[in-house]
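Before I ask anything, let me first share the structure, which is written out below as structure tokens.
All protein chains but one are shown in place.
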Amino acid sequence: ERDKYENNDVAGVVTGLAWTSVGGDILFIESILSKGKGLSITGNLGMVMKESATIALEYIKANAENLGIKQRVLDEYKVHIHVPEGATPKDGPSAGITMLTSLVSTFSQRKVKSKIAMTGEITLRGKVLPVGGIKEKILAAKRANIKEIILCEANKKDIEEIKESYVKGLKFHYVSEMKEVLEIALTKQKVQNAKKL
Amino acid sequence: ERDKYENNDVAGVVTGLAWTSVGGDILFIESILSKGKGLSITGNLGMVMKESATIALEYIKANAENLGIKQRVLDEYKVHIHVPEGATPKDGPSAGITMLTSLVSTFSQRKVKSKIAMTGEITLRGKVLPVGGIKEKILAAKRANIKEIILCEANKKDIEEIKESYVKGLKFHYVSEMKEVLEIALTKQKVQNAKKL
Amino acid sequence: ERDKYENNDVAGVVTGLAWTSVGGDILFIESILSKGKGLSITGNLGMVMKESATIALEYIKANAENLGIKQRVLDEYKVHIHVPEGATPKDGPSAGITMLTSLVSTFSQRKVKSKIAMTGEITLRGKVLPVGGIKEKILAAKRANIKEIILCEANKKDIEEIKESYVKGLKFHYVSEMKEVLEIALTKQKVQNAKKL
Amino acid sequence: ERDKYENNDVAGVVTGLAWTSVGGDILFIESILSKGKGLSITGNLGMVMKESATIALEYIKANAENLGIKQRVLDEYKVHIHVPEGATPKDGPSAGITMLTSLVSTFSQRKVKSKIAMTGEITLRGKVLPVGGIKEKILAAKRANIKEIILCEANKKDIEEIKESYVKGLKFHYVSEMKEVLEIALTKQKVQNAKKL
Amino acid sequence: ERDKYENNDVAGVVTGLAWTSVGGDILFIESILSKGKGLSITGNLGMVMKESATIALEYIKANAENLGIKQRVLDEYKVHIHVPEGATPKDGPSAGITMLTSLVSTFSQRKVKSKIAMTGEITLRGKVLPVGGIKEKILAAKRANIKEIILCEANKKDIEEIKESYVKGLKFHYVSEMKEVLEIALTKQKVQNAKKL
Partner (left out) sequence: ERDKYENNDVAGVVTGLAWTSVGGDILFIESILSKGKGLSITGNLGMVMKESATIALEYIKANAENLGIKQRVLDEYKVHIHVPEGATPKDGPSAGITMLTSLVSTFSQRKVKSKIAMTGEITLRGKVLPVGGIKEKILAAKRANIKEIILCEANKKDIEEIKESYVKGLKFHYVSEMKEVLEIALTKQKVQNAKKL
């Protein structure tokens, strides 16, 4: 049994797409702030997936102003990232854009767009890189009631190889820059009960 | 020989349900405060179970006000979590709600409800996720003289598959949010000899 | 050749009972204070046995007042725990009450009762849990000239299964709470040349 | 499918040459600054490749004045180095001059020369050492639309053994000192939107 | 070829006895002070041998006054312990009294007695415990021109089993307390060029 999309009421919860040994699935990236310093990560993650969280946070710290995030918030809060379903080991770089979106949502308390999912590697210079398992991930997204998907431009060819009826009803966003991801995935609205930062 | 429920006189002691290679059993999550900072964990626990403690604590730190926990207490005390029976290795995410309840009881010195046990994974956004081994855990709870059980809504179907006579005398609470767990499992009363915080 | 009981002139030296691959034996838990912070542990101990030391110390820090230990002493001193015979690897939770007694003796400089030994797991909520290898441990205690033994109430049945002549001359104390252990094992007297704390 | 050269608009992004089990490829070294202290590294790198980053940074700290880098910038900023494509493990000392160039570009915000790539080990005393896999690396550079390549003087003989038509259109710079690398690879210009340091 | 005794001009150099797979040998324990805090250890030592250094230092810190060591020296200096011949892995508790003697010599700058060697485990409560390989160690000591040997009282029986002609010319000191070791092994004299502490 696969996961379903859940609503976007809480800051920092973003839907990613995973490709596991039993096929595609969606996963959720969650992040949360508390007074303190640094980054902690849970969710039975491998080294490469943990590195994605570090890359996302370093990118945000270096580009805080452009991202509309206050330096003071970065200085005074500790961020914790979690990927639920602790019984399942997870790894790889493909949750990069999902982690970035989660962190920006949490630091700005901006609402994540409804029924959107994403998969893509991130770089320090702001590029989005292609990832594997696209077909399986797309089918999982559809089953989970996702309506829009963000992918790397370089993954467009993988979508074009999928039978048209399978992708019907899905809207694809192809991006090459991380800032495009944020423009598409984050609304201008704050979440209800936004944390005062 | 299996464990029996013990009384709820002490803050931070909560009964969980475990599924081991020799069948179901109850386990106790204990937590305790001392002057200082941070979190320490003992009990021969695997990485995923240790992560549950971190998730519970980060959730509490981010939602302290809503949970009726003073920021000052979080700042000035170190919390230690222990799961007895050190000879038995333990792992998995299913003690999440038990750890959360233990920590909230300890930080608030609220009394845990009598003869209640629970099993469920927690997330940073406050959801409860389903876990495995439900049938074995329920039978163990009954043997241990437990009267009420908290489970994830999504585990209801596992209870419905159990022969009715086996679950007779047990009251089930199905939840999807972590705050429901706390409302059910924690009384408004402080424990006797509550620590002055 | 087995160890013999040694006198109780020094604070923090307590006799435990161990069950090894070559049968039962007594072991000594030693602890000592120096100016500083924290806990260090030596003696070729496995992870679970090291955890016992942490549990004992956290319990003491949380219950210092009831145990007659000054908060100032806990703040200003570092405690080191050692289990002699470094060539022998040791593990398991059964030295818990021995470590607790050693630490309380050291922090209070109270004298340990003469010719007493003990074995039992400890919990954060102050309970004593039963342990294995009771028969072998009792025989070792007798050979070592021990006169009194503290065991968990739940280990009583193991004693009742031992041939009466084997336990003749030994006095057993069955306990279920950690404070009972301390009442039995520690005298009101300070050790000679007690450290001024 | 192999990587292509990308433009040089961002400080700290430098093109290296890698030799993997499936042949030569280009790789990018990225670095970025944020307020803080120290060095962090991501990209699924082995120990020797991580050591290259440390060597480069220690060299820069010891020679800051000569390199035109302000001591204050080294004191007040943390640098993060990332090598994209987290799914691929990477190791070896050959990215040394690429990491050095990336760090100097980031600390000075100087623009990297267009369409240049490099490979070579670095030393603390400022020498460039030869590396292996030159032929495969050169072919990869050509496919990726690179026009200039920096190599160790001692690798010249490896180029001379390559069929002339293969290296046509490529300009080679043979160096023995790390300062030569920086003179060739970094322009005097600052990048657009240079970070104010 | 075996080691020979060397002179005792330098504080902190003490001769121990080792029993290796190729027979007995002498070894040297060296210690040295520098401004700072803590303990560091080198010499290709296993965990149990490193623990001996920790036990010795904790014992000294707890008994500084009785040992004639100034608290100020313990507070202001870092001590480094080294056991030469890094190519040979070393382990076990038997260098305990040698490490203790080395540290006390270093902290007090007292001269070590000439041509003396020792072997024995130490405890936190100040006892010396017996060790193995006595015969091989004694023969090595004789070959190395050692004249006096300190052993645990409980190792006396091992000496009595050695053919008399083998131990001729050696003077044995049998001890049960660590303070006896120090009385025998350390002279009242300071070393030449004693460090001003």
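We call the chains A, B, C, D and E, going by the order they appear; numbering starts again at 1 in every chain.
In this text, contacts are C-beta pairs under 8 Å (C-beta built on N, C-alpha and C of every residue); 3 or more make two chains touch, one makes a residue touch a chain.
The model shown is predicted, which means the values in this text are computed figures rather than measured ones.
The chain that is not displayed touches the following shown chains in the complete assembly: D, E.
The chain that is not drawn here is touched, among residues D:E51, D:E153 or D:E180, by D:E51. The residue from E:G43, E:G96 or E:P130 that touches the chain not shown here is E:G43. Residue positions on chain D in contact with the hidden chain: 47-48, 51-52, 54-55, 58-59, 61-62, 71, 75, 92-93, 96, 121, 123-127, 129, 132, in rising order. The missing chain lies against chain E, touching residues 6, 10, 12-13, 28, 30-35, 40, 42-44, 80, 82, 84-87, 195.
By definition in this document, only the chains that are shown with their structure count from here on.
Chain E has its Cα centroid 52 Å from the Cα centroid of chain B. With centres set at the average Cα position, the gap from chain B to chain C is 30 Å.
Of all residues in chain C, none touches two or more other chains. Taken together, the touching pairs link the chains end to end in a line with two free ends. If you check each pair of chains against the touch rule, the ones that pass are A-B, A-D, B-C, C-E.
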